[in-house]
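Missing here: one protein chain of the complex. Every other protein chain is in place.
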Amino acid sequence: MAAETSYLTGARADLEQSELAEEHLMLDPRPREEMNQMVMEAMTTTTPVYWAWVGGLALIVAVCLFGVWGYMTATGIGITGIRRPVFWGVFIVTFVFWIGISHAGTFVSAILRVFKAEFRRPFTRAAELMTTFGLAGGAMYPLIHLGRVWTFYYMVPYPNARWLWPNMRSPLVWDFLAITTYLLSSTIYLYLPLIPDLAMARDRTTGLRHRIYRLLALGWRGTEAEWHRLRKAINIFAFAIIPVMFSVHTIVSWDFAVGVVAGWHSTIFGPYFIIGAILSGVAAVVTILFVLRSTMRNFKYFIRPEHFDALGKLLLVFSMAWAYFFFNEYLLSWYGGEEAVQRILTLHATGPSAWVWYLMLICNVAIPWLTLWNRRIRRNPLAMFFITLAINVGMYAERYTIIPLTLGHQRMPFDWGIYNPSIFEISIAIGTMAMFCLLYLLASRAIPLIPVWEVQEGQMAHSLKKVGKAHVPSVTELE
Amino acid sequence: MITEPIHLALFEEDQINEAAEAISILRSQGVPDRNISVISGVPLSEHILGRPMSWSRVGLIGLVGAVAGFLAALAITYLPVLIYPLNVGRMPVFPIPTTLVVVFELTMLGLLISTLLGVFVETITPSYGPHGYDPRIAHGKIGILFTCPPEVDCESYDQLVALGAELTHNLQERKLWP
Amino acid sequence: MKSKISRRDFLKLSGAGLATAGVLTGCGPTSRYVVRQPYSSMPEFGQTGVSTYYATTCRDCTAGCGIIVRTVEGRAIKAEGNPAHPVSRGKICQRALTAVQGLYNPDRITGPRRQARGGGSVEEIDWDQAVEVVGQALQGNAGSLAFLLGGTPDHLFDLVTELAEALGAPPPVRYSTLQMFEGRSTLIAATEAVYGTPAVPHFDMANSDVVFSFGANLLEEWLSPLAYTRQFRQFRQDAAGRRTGYLVTFEPRQSVTGGSSDLWVPVAPGSEGLVAAAIGRLAAEARGGGVPPAFAGVDVNAAAEASGVPVETLTRLAEMFATARQATALPGGNALGHANGLESAVAILTLNSLSAANPVSIIPVEEEASAPQGSLQAVQELVDRMRSGQVSTLFIHGVNPLFELPSSLGFAEALAQVPQVISFASFPDETALASDYILPDHTGLESFGYQRVQAADRPVLSAMQPVVVPLYNTRATADVLLAATQQAGAGLDYTDEVAFIQSRLRPLLDANDPDGLFRADEMPTFWAQFLQYGGWWTQSPRLEPAEASASGGSAIRPPEPLQSGQLHFIAYPNKLGDGSVANRPWIQETPDPMVTATWNSYLLIHPDTAAGLGVRTNDVVLVRSEHGELETSVYVYPAIRPDTVAMPFGQGHTELGRWAAGRGANPAVLFPPQANGAGDLAFADTRVTLSATGRRRPLALIESLDGVYGEGH
Partner (left out) sequence: MAQVTEQPRKWGMVIDLDLCTGCNACVTACAMENNIHYTGEDEVAYGRGLYWMRIQRYWHGEYPNVGPEFTPMLCQQCGEAPCEPVCPTYASVHSNEEQINLQVYNRCIGTRYCANNCPYHARVFNFFDYEIPAPMNAYLNPDVTVRSRGVMEKCTFCVHRLVHARIDADTQGDPSLENEVTTACAQACPTNAIMFGDLTDENSPIRTLFERSERGFQIMEELGTFPSITYLKGGGVYGGRD
């Protein structure tokens, strides 16, 4: 852990190096003050277009989400398209979707941190924000989908006069606990690395903002003890939040897998869901990075094609892993020979809603496999934007296949039913999407989206080393 | 609490070697380590600066929280069904597999929340060492805060300045929180 | 319990309960009118929180099933079967179950009114005015009075018959769509022809080992669905749980009975009699000992060709019939609703004489009990009188002719010729709204009365009594007529309805039948028990074996062949019966057994026919007959002849409240006005052409079409 600090300052500015610097953020250091300014500028710049988006999204949230939810609470959940035997529809699909998206932050920030993947540095916070807001959107659905939302507190374990205690054997209670744990811990995990940057923002703002940052920065000065404590806490979190993340989506998958529903009762659902979640989460990170890069000032410096490239490789791997699990699930269910399961699998591919199934395969397998092997496509942010968008559409289709399409064709053909989502539940799903975007938009102007200290730390750790006739990037372990 | 005037030696962000040197100079002049504190915009480990290890109880607090979460999980799964047993699906009243899920989640919740609490409590707890702050720290500068007995003053300043430090004397302690 | 019971004993009895059903009570031996009382002075048997059970009789069809209505604090809660009653034996059908939804129907007519026909001004009147209107009508020319009554209740029919006699008016005309659909008049006429007695025979299905049902949908809508379903159970399974009996149904559309049969033979509509005769001939030959003259002239090959049943099948079935220990042939339903219906019925009844043991018997009751009912001929005559202006006042009770009668009969036009129409309807049905006055009767659960049971194994007089106080300002029609008669100063000297009913019970009391359910020395005790038990009947079955007397039937005309593009059209009653209960939401919501459809009309059509027409289930087709047309959704039904379509009766109301109006289509618009030899409507002779409309109106099915019929159904 030698302190090699003469990283690029004294290096010759030859062609090769400038190319490398253009390529790698870590090899293209700028003074901290400049980076601070860039981030603060991005954070404080608002255009009329921005406010139009905020206003529009707020309106959508107010009408499509809260308005419709209020209407549904007043009239009954019958305004949705659910029916016997498809008692779960778009709400649960969207719920699983958001919980899946929320795996991105933890994956990027915790797993890549633990494995010291250096390319993570500029966008850990962007990913963590997705986790928190994705969870906030997803966690609403267990409430939204209740028949009697006003009694949701029956699920909360606290001593009460009703003599009523939640059934700890129910996967929904596990869900409740797991999502609560995950929401709280991912919010904390977002907050802890933010403290130094909040202190930076505190020093550069005045008025109300200053007071808020000052409060949130907890008197951060940057002493050794503070850094030590923070790193220790971040380390605890990085290691502890990974099993929590796995448990959350496993438990979500158990909502389905513990049942006797044909097509759900499968031991592979846990890892299958996790892989799917990470796939959709990482894809969503790419989507968001593209948007940030093209809308936020100065972000082109921080978010570079190298990041799209790296995430693209991950996506390809996860897409393959997802396909592997999909095939596994399919093969074993088919091989098992249970009539009902075989029938469901056949109907997925041939039934009236087969297009959903094909959409899933095209978006999750065909598109990534055909494109992501190509470095040039991976390095093209716009292309990646569309590819990742498609992956998330595909993942939504996957959940749609698993939930309403499987429920509709159970063991008794007499009671099959086709589920038609109503305009109201689609509106609520759109509403949470708008809420996610709105929160993200607001957060982008409220907190520094780039963890500057982490970037600088990385830049300090990187250097070019002359090996033979070439200069190669080298990373110094500072911790 | 330290009542002596606080001095700040500010180094540029790439002057880590110089900052480490400055600390050893101060130490050689009889300034005890507890009268020195380093503030920086990036984490610089104690080894880099040749400083004694600082300590933190965050891990311990986290562990206590985990135990508390574990016990709470046992309590909420076990106690109510003892008082009020209900049969569902011919499952045992206290099934271990399902309990494990709850125990895991609440243990982790306890661990993670208490880690945050640990950070919070330790941060707002009064600390030793010279207090003081300069906003330029956030620009990546490395600051060495120190107080020293009056007899060693002048010499040290010169040596620090020679290393490239920007010196500020009698730094006013600023209240940063709340 | 056969001895005289004092009031005190009676109340004790009420408390002790009877059988498993709980307490049966009359409203007290001396009560005539049910009086409204505050809950603070509730009668001693009406304890708060404790149910009181009243035995009464269902009025929703003419079978006369005994029901027990559970009441709590003056509210009727649920109708259940009367376990002691020889017809229902504790069982009940959907229609009786929803009787409380009729009683508490929000669309009821709440009081007497004068109105402009066909909607418009409605004027509430009071009962004094109403009685005066009826009185004035009765004072007029007796010959120009006309009474049109429904199948229930019998006591009103008896009273009106007596009243008409006293006034010198033409006797009341009775019409029941359900009896028309089961061919009751035809059956009675055929029984007279074969056995010499005009009566509804009793078929001993329970002890038969082979039953051939020619169109008789005995499990759903025949003489008495409950009684014959009970027989079916005994027929189908022995005490040890072994499956017994072989049921063959000959019907073009598989009914509930066809579905539960061992063999369903889709015969061409109108050829049932031919098939029966052919089987008769083959069976007689198989049995040896000569062919009865009735079957002697039958050409088996011609019958096989006309019916579409192969000769081998006929032979096999005939052998089965001939070798059975006891074989029964049941005539009914659309087998009789043809121009050749009477001849068919005679052939089918005669088939029974080939059984080793005689399955047919007759209940020995007075003649009036078996009086033909629901004959279209009488209605036709009435319509002719109305059309020619011979009717000045028409009284209508218990029937909805504008809905139930074939529109080709011209009742609507004839009604316009009648200066004054007085309806006693409880609900705003089509006919009630086309009347000048509606003087609402109590509904069945609020009324006294009785119903003679025709399809039991013993004489049964089933009692009706109010189970709750009348909900609205309604009045028993019998009381209105009696009051009006007295006002008119002519006629009957009964003080009220109860007095009339008691006068009719007097012969039973006097007969002092040792086998009677109960005996009493004086009327109040008899009356109390009559109400308490839900009627009077003998304790043991009382049947006289029917001996076939007639030598031979006339030849059966084969059905006319279909013209190209034509299809047979068969309407059939299902849970909705004659349509008068279509305003009960739960009868609408109850799925049809074979189709699982609710709330609407549908046309059953064979898959091949549907494919030829290019329609699928839920597509709307236009059904056109010579006499009218209608539109309805198609249900592709695998168990119907390809040359036949079928449609349930009872929907298609234009009135009758929120749950019935504007729902489905009424097949009565398609019926021809022709009658068969016994005067029953030849409704099964309807022939239609279909055309697809290109529209789609999904049926409310319980089943998943994809699941049951496969993808694309």
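By written order: A, B and C. Residues from 1 in each chain.
Definition applied: contacts are C-beta pairs under 8 Å (C-beta built on N, C-alpha and C of every residue); 3 or more make two chains touch, one makes a residue touch a chain.
Note that the structure is a prediction, hence the values are computed from the model and not measured.
Visitor: Report, in label order, the displayed chains that the undisplayed chain touches.
Guide: Counted over the whole complex, the chain not pictured touches A, B, C.
Visitor: Among A:54, A:172 or A:242, single out the residue that touches the unshown chain.
Guide: A:172
Visitor: Looking at the whole complex, which of C:380, C:538 or C:590 touches the chain that is not displayed?
Guide: Missing-chain contact among the listed residues: C:590.
Visitor: Touching the hidden chain in the complete assembly: which of A:31, A:85 or A:473 does that?
Guide: A:85
Visitor: In the full complex, which residues of chain A touch the absent chain?
Guide: Residues in contact with the chain left out: 75-78, 82-85, 87-88, 142, 145-149, 151-152, 154-155, 164-167, 169-173, 176, 255, 258-261, 407, 410-415, 417.
Visitor: Spell out, residue by residue, where the missing chain touches chain B.
Guide: Counting over the whole complex, chain B touches the hidden chain at residues 84-91.
Visitor: Tell me which stretches of chain C touch the chain missing from the display.
Guide: 20, 49, 72, 75-81, 90-94, 97-98, 100-101, 103-106, 219-220, 225-226, 229-230, 232-233, 236-238, 241-246, 254, 256-266, 320, 471, 575, 585-594, 596, 598-600, 606-607, 638-639, 663, 698-703, 708-709
Heads up, the rule we're going with is that only the chains that are shown with their structure count from here on.
Visitor: If every chain is a node and every touching pair an edge, decide which shape results: line, ring, star, complete or other.
Guide: Contact map by chain: line.
Visitor: Can you identify which chains form the pair with the largest number of contacting C-beta pairs?
Guide: More C-beta pairs are in contact between A-B than between any other chains.
Visitor: Averaging only over C-alpha atoms, locate the centres of chain A and chain B and give their separation in whole Å.
Guide: Taking the average C-alpha coordinate of chain A and of chain B, the gap between them is 29 Å.
Visitor: Per the centroid of Cα atoms for each chain, what is the distance between chain B and chain C, given in Å?
Guide: Roughly 91 Å, centre to centre.
Visitor: Using mean CA coordinates as chain centres, what's the gap between chain A and chain C in Å?
Guide: Averaging C-alpha atoms per chain gives centres 68 Å apart.
Visitor: Within their complex, state which residues of chain A touch chain B.
Guide: Residues of chain A touching chain B: 1, 3, 5-6, 9, 31-33, 36, 157, 163, 165, 167-169, 173-174, 177-178, 180-181, 184-185, 188-189, 191-192, 196, 199-200, 202-204, 214-215, 217-233, 236-237, 240-241, 243-244, 247, 251, 453, 456-457, 460, 478-479.
Visitor: Note which residues of chain B are touching chain A in the complex, please.
Guide: 13-14, 16-17, 20, 37-49, 51, 53-56, 58-59, 62, 76-77, 80-81, 84, 86, 88-89, 91, 95, 98-99, 101-102, 104-106, 108-109, 111-113, 115-116, 118-120, 122-124, 127, 129, 131, 133, 135, 137-140, 143, 176-178
Visitor: If we count contacts the way the header does, which residues on chain A are in touch with chain C in the complex?
Guide: 350-352, 409, 412-418
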